[in-house]
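Excluded from the complex is one protein chain; the other protein chains are retained at their positions.
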Amino acid sequence: MGAERSRASRTAAALLAAAFALPLAALVVRAFADEWRAPAVVPQQFGLRGVHETFSSMSLEAFGNSLLVAGLTLAAALALGWPAARVLGERRLRHPALIFGLLALPLLVPSYATGTGLTEWFLRFGLADSLLALVLAHLVLVLPYVVVVLLAGFGPALRDLEEMGDVHGLSRPARLWLVTLPAVRPTLAAAALVGFLVSWSEYGSSLAVGGGRPMLPLVLLPFVGSDPEVAAALSLLFLLPAVAALVAATRAAREPL
Amino acid sequence: MIVVLFGGALAGALRTSLQPLDGPVSLQTWRELLADPAFGQALSFTARIAGLATAASAILALVIALVLRRHGGALRALLALPVPVPHLLVAVVAVLWLAPGGLAERLLGVLPVDLVHDRAGLGIVAVYVYKETPFLVLLLLAAAGRGLAQREEMAAALGVSRAQRLRWVIWPALRGPLVVGSIVVAAFVLGAFEVPQVVGPTSPLTVAEYARQATENDLIGGEGLRAAALLVSAAAAIALAALAVRLAKDVDGR
Partner (left out) sequence: MAWIALAMVSLFLVTVFPMRARLRLRRYGTTGGVDWARRRSARWIAADVAFLVGFALVVAGPLLQGLGVLDALLHVPLALAVGGVALGVAGLALAVWAQETMGVAWRPDIAPAEGAEVVTRGPFAIARHPSYVAMLAVALGAVALAPNACGALGVVVLLVGLVATVRAEEAELLARYGDAYRAYAARVGALGPVGRWPGVTAAALAILALAGLAACGGSDEPDGSAAATARDWPAVLQRARGDTVRFWMYGGDQRVNDYVDDDVAPALAKLGVRLRRVPVGDTADAVSRIVAQRRAGRRSGGGVDLVWINGENFAAGKRAGLWLRDWSTALPNARGLDPGDTTVSTDFQVPVDGQESPWQRAAFVFAYDADRVSAPPRDLDALLAYARAHPGRVTYPAPPDFTGSAFVRQVVAIKGEDAAFAYLEALKPLMWRRGETLPKSQAELDRLFGDGQVDFAMAYDADFVAAGVRKGTFPRSARPLVLRSGTLANVSFVAIPADAAHPDAAKVLADLLLDPAQQARKADPRVLGNPTVLDLGRLDAARRGAFARVPERSQRYVPRDLGRLSAEFAAGRVAPLERRWRQEILR
């Protein structure tokens, strides 16, 4: 009985996963199709025009920039978000709702609004067009996501675990390494993934505050719609680190035992 | 820790004060906004879509999370593939597949239902569901974790039935992240324009599209309208969030 149920659920799971992954395969084909119009199921003509654009100097520079900014933003978001999420999750505050509300505000407000406002401030302070400004702008959007995801994993349960560690006489760093990190690893992985993705895909702020610094979403977006092949090819370039991050995160999140 | 947190909260407050409270958002702008029938249409349309998309994703995500709980990383990774894809790309892929003349039609011969540019906005909902469900699933699975499995096993060992396990062990653990995640999804749908622009009907528009069009030809004068419209969707999202949090508190007794 158990084995049957498990097989059925395994097939269901597989089907589900495939259903979600399959449509994206079309993107891969599109990237290499010089001509692909209805009613052809297979492209009329394959070619490398899209790929050519992907390896142009602007695209590669954009790739590097986006990676750098996303990395820095993620690091900052984790550093800031961890304590925030801990305190919120363990209910140590007297008025968590207010703080949580403030933190979550960038999530609720359309990013265009946040972006415009930020631009103005950065310009006032003379920060605009610098790397710092870019990272800060991304941070505003990434931090809430990271905190929200971390919150899902932090809580009284974690504190209990840590107390157990204390009882056993573990020093602070040891406790961190042996108890805390393994316990929150899935959450941490998910938070890192979400944080990275949000920064990696961010368009509005990068354009407003970046000062012309090429970023991958900025180079990609104008082609969407107007040139499907190039758009698809650039999308693949875009998706590469994103998917890599996804895989890394799922690996890290797997139960060790 | 609290100091750091307060610093973060302060920074958050700083950020919120950075909304474009420009002069242009005057009473005149609001009057104009509210008088425009297109805006009313946009509001109801957007609300409908957001509601549908969020509900569908949430339910679907719950089911999938339950199913996928015990399965390995490979399947989860496959499922999560839409997550890294930005909404715009998903919309484009959707058009590639679902539009008349798209791949689906080329493969099947004929498409029974209109999914792109349909007035009911089903295409938009479909795209959002496709994109957000994996996000929610990830969130839920992160919350499920090892502790939940252990507790479930304990309950099973104690002879608790499947349905009861679902209700008393699993649901409470997942409920929090699900609510929070759903709020995020709803807020996003309320405020984003890329997907409706690609897949949505010419009329009615969503609030975000309406906002965008306000500046498309009257760049500087239209900014007021745009800001006002966006503030409306922001307010809606915030209200929604507050409501959900209140509900969660009531149920939880926190």
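So that you can tell them apart, the chains are marked A and B in the order they are listed, and the count of residues begins at 1 in each.
Simple rule for what comes next: a contact is a pair of C-beta atoms (placed from the backbone, for glycine too) under 8 Å apart; a residue touches a chain by one contact, two chains touch by 3 or more.
Nothing here was measured: the structure is a model prediction, and the numbers come from that model.
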Return the single residue from A:19, A:58 or A:164 that touches the missing chain.
-> A:58
Of A:19, A:38 or A:174, which sits in contact with the chain we cannot see?
-> A:38
Name every residue on subunit A in touch with the hidden partner chain.
-> 33-39, 44-45, 47, 49, 53, 56, 58, 94-95, 98, 102, 116, 119-121, 123-124, 126, 128-129, 207-208, 211-212, 214, 218-219, 221-230
Note that subunit B touches the absent chain at residues 6, 9-10, 13-14, 16-18, 21-22, 38, 95, 99-101, 117-119, 197-198, 200-203, 213, 215-221, 223
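Everything that follows uses one rule, which is that only the chains that are shown with their structure count from here on.
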Inside the complex, what are the residues of subunit B that reach subunit A?
-> 1-2, 4-6, 8-9, 12-13, 15-16, 18-21, 64, 67-68, 70-73, 75-86, 88-89, 92-94, 96-97, 101-103, 105-107, 130, 133-135, 138-139, 141-143, 145-147, 176-177, 180-181, 183-184, 187-188, 190-192, 198, 208, 211, 227, 230-231, 233-234, 237-238, 241-242, 245, 254
In the complex, subunit A residues that touch subunit B | 6, 9-10, 12-14, 16-18, 20-21, 23-24, 26-27, 30, 38-41, 80-81, 83-84, 86-88, 91-93, 97-114, 116-118, 120-121, 140, 143, 145, 148-149, 151-153, 157, 186-187, 189-190, 193-194, 197, 200-201, 217, 221, 224-225, 228, 231, 235, 238-239, 242-243, 245-247, 250-251, 253-255, 257
